[in-house]
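All protein chains but one are shown in place.
Chain lettering (A and B) follows the sequence in which the chains are written, and residue indices restart at 1 in each chain.
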Amino acid sequence: MTMANTLLSIKGLEVVYIAPKGVVKALRDINLEIYEGETLSIVGESGSGKTTLLLSIMRLLPPNSRIIKGSIALKAENGWIDLTGLDENSMRRVRWSKVALVSQAAMNAFNPVLRIKDHFIETARAHMDKFDRELILREARELLKLVMLEPERVLNSYPHQLSGGMKQRTLIALSLLLKPKLILMDEPTSALDVVSQKIILGVLRDLKGKIGSTIILVTHDLGIAAEIADRIAIMYAGKVVEVGSVDKIFYEPLHPYTKALLRAVPRVRFFSEIEAIPGEPPDLINPPSGCSFHPRCPLSMEICKREEPPMIEIEPRRPVACWLHAKR
Amino acid sequence: MILDGVSVDFTIGTVFRSRKIRVLDSIALDIYEGETLGVVGESGSGKTTLGKTAAGLIRPSTGRVIYKGTDVWSIKGDEWRIFRREVQMIHQDPYSSLNPAHTVRTILTRPIVKHRIARGSDAEELAIKLLRRVGLTPPEDFLDKYPHQLSGGQRQRVAIARAISMKPRLIIADEPVSMIDVSLRAGILRLLAELREELRMSLLYITHDLATLRYIGAKGRTAVMYLGKLVELAPTEELIEKPLHPYTQLLLEALPEPDPRVTRSKRLKELKELDIPSIANPPPGCRFHTRCPLAIKGVCDMIVPEMKEVSRDHFVACHLY
Partner (left out) sequence: MIGGRVSQRYSKALRNTLRILSRDRAGLVGLIIVLFFISLGTIGAMVVNYDPKGNPEEIYMPPSLKHPLGTDFQGRDVLAQIIYGTPSVLQVAFLAGALTTLIAVLAGFAAGFLGGRVDATIMGIADFILTIPQIPLFAVLSALIRFSDVSFLAILIASVSWPPLARAIRSQVLSIKEKEFIEVSRILGFNVSEIVFIEIMPNIMPYIAVNLVFASMNAIYAQVSLAYLGLVPFIGENWGIMLNRAWTFGAIFYEKSLFYIMAPIAAIVILQTGLILLSRAMEAIFNPRIRAE
């Protein structure tokens, strides 16, 4: 595989939420490179920070949260744009045309008084200086067909007339309309039945090649990641603990959390003994000292309690944050 | 327990204009002592309604729910109380299955006292023992807590403690782990499996996730539901290895496995239609015919298939057999 170029470079990102009980450190020193044309799946459980990461990229964090440090650099025609430094107007121009977001919250953002075809048209109008209405509608029909929806019926419907699954698929089609370079997805198949899910994941896999988009797909479901990802980043307690190609992560996991996660997930095809990870997810207001996984890690050592392990590239593009692998 | 020809109709609409929707249609299912019966279906298949009907919460519009030989809706008094004790339910959402205004102590001791299993400080002793059994230690710390002070996994364990305090013969578990973090699910499932052995209970495990079902129900049977009807019933292992009904086959092909080589090699057969028909207007004949790649024109779209035993203990409702 040729070395693809970096599309999005996140360095040292730290994000906090201000909650009544205290300051929640949702993202702690995130460093991640996303390459052009790949599908990166970010896998983590609740509290890992994966949704916060997507919202930070889109600068759609709720008012009680802040990006306190770090940069999110997006490659553009003439150099790099630091998304953390953009004002709201500039960010709005980036959103949807360069970076699209498909998420549960976005599904609720359908305007109840507009038909779906108006949604497509309005989206185009907001981001393009000149646009051909007919052309947009033709594109919309193609995209809706791709997600296995009946174009005419859906275009003429109001959002409330569509089921949850249909809305989710419509949102995916809408996100592809402006051919964004980067598509962020947060559990994009949660409202779909299992069969639709498999088909849509397949569609996404084929499509991104045609459009040339890069996809970041956040999920807690390892099955979905296995289905569609080229690379996987595992997150725990607001940090990225391991990144690697999909084969490497599933068949040669390095970080103890990754290994434990794989052991905790049951499989259908054959009966496997599954093991829960002991303990509870960490409190992000007062995370454990050192490596935040150490209270639950079967292989934790003295140093794990004292110091946070650095992210070290064991192989090219294979960073792991664990003291077991840091002695290099 | 036997569900004998159970159908459940829901009435929707206003007082002035209402419609009946048959959410469960002619379900015939036996739950044997000590077995784990899995019920698999997607949302809209009626599986949750099945669970609630088995629990005696919903009265079937036709058919009977028979527990230990008697129709559940015709028993009264002491027999009713016994039924209420011996059949328990664990819900999907740990956040709404515990009363937010009650402490754990109240949640656990009230049913114990109500069913005269213990009184006063004995009831509290029992609650402590139960908390310890479900892994909430030290138990005394948990007694005075309110549900909102517990994590999802802890709440689910309290719900399990509450259920087993009744020494039930049958537990109906409706997606008990789907709202729990992936890494903690195994713990809850293992707890259920252990308790099932210890108390020699039957377990009706309702889910859409065949993977967790395989783990907990490997030695039992599984029924597959589609749009309110049963389509296949077989020992779990056999169902997964050799599914007969096209819908079951479709389900197994579509389920994403946490294993790239396996999941990417699964190819879906060509589907005629992606959208699932509405339960309010089910297709005639076999309900799956609108999507079934193997549908036989003139047969599958007109005649309702019956559940037939195709091989030992393996039942399918499909015209192919």
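Operating definition for what follows: a contact is a pair of C-beta atoms (placed from the backbone, for glycine too) under 8 Å apart; a residue touches a chain by one contact, two chains touch by 3 or more.
What you are looking at is a predicted structure, and each value in this text was computed from that prediction instead of being measured.
Chemist: List the shown chains that the missing chain touches in the full complex.
Modeler: Taking every chain of the complex into account, the missing one touches B.
Chemist: Based on the whole complex, identify which of B:Met1, B:Leu50 or B:Leu98 touches the chain you can't see.
Modeler: B:Leu98
Chemist: Check each of B:Arg162, B:Arg221 or B:His319 against the chain that is not shown and name the one that touches it.
Modeler: Considering the complete complex, B:Arg162 is the one touching the chain left out.
Chemist: Thinking of the whole complex, not just what is shown, which of B:Ala55, B:Leu143, B:Leu192 or B:Met225 touches the missing chain?
Modeler: B:Ala55
Chemist: List the residues of subunit B that touch the chain left out of this view.
Modeler: So the residues of subunit B touching the missing chain come out as 15, 52, 55-57, 80-81, 84-85, 87-89, 91, 93, 96-103, 110-111, 114-115, 120, 145-146, 148-149, 159, 162, 166.
As a working rule, only the chains that are shown with their structure count from here on.
Chemist: I'd like the Å distance between the centres of subunit A and subunit B, where a centre is the mean of that chain's Cα atoms.
Modeler: 32
Chemist: Residues of subunit A touching subunit B in their complex?
Modeler: 45-46, 148, 166, 193-199, 201, 220-227, 246-247, 250, 260-262, 264-269, 271-272, 274-277, 280-281
Chemist: Okay, in this complex, where on subunit B does subunit A touch?
Modeler: Against subunit A, the touching part of subunit B is residues 42-43, 151, 153, 181-190, 208, 210-212, 214-215, 218, 237, 240, 250-260, 262-264, 266, 268, 271, 274-276.
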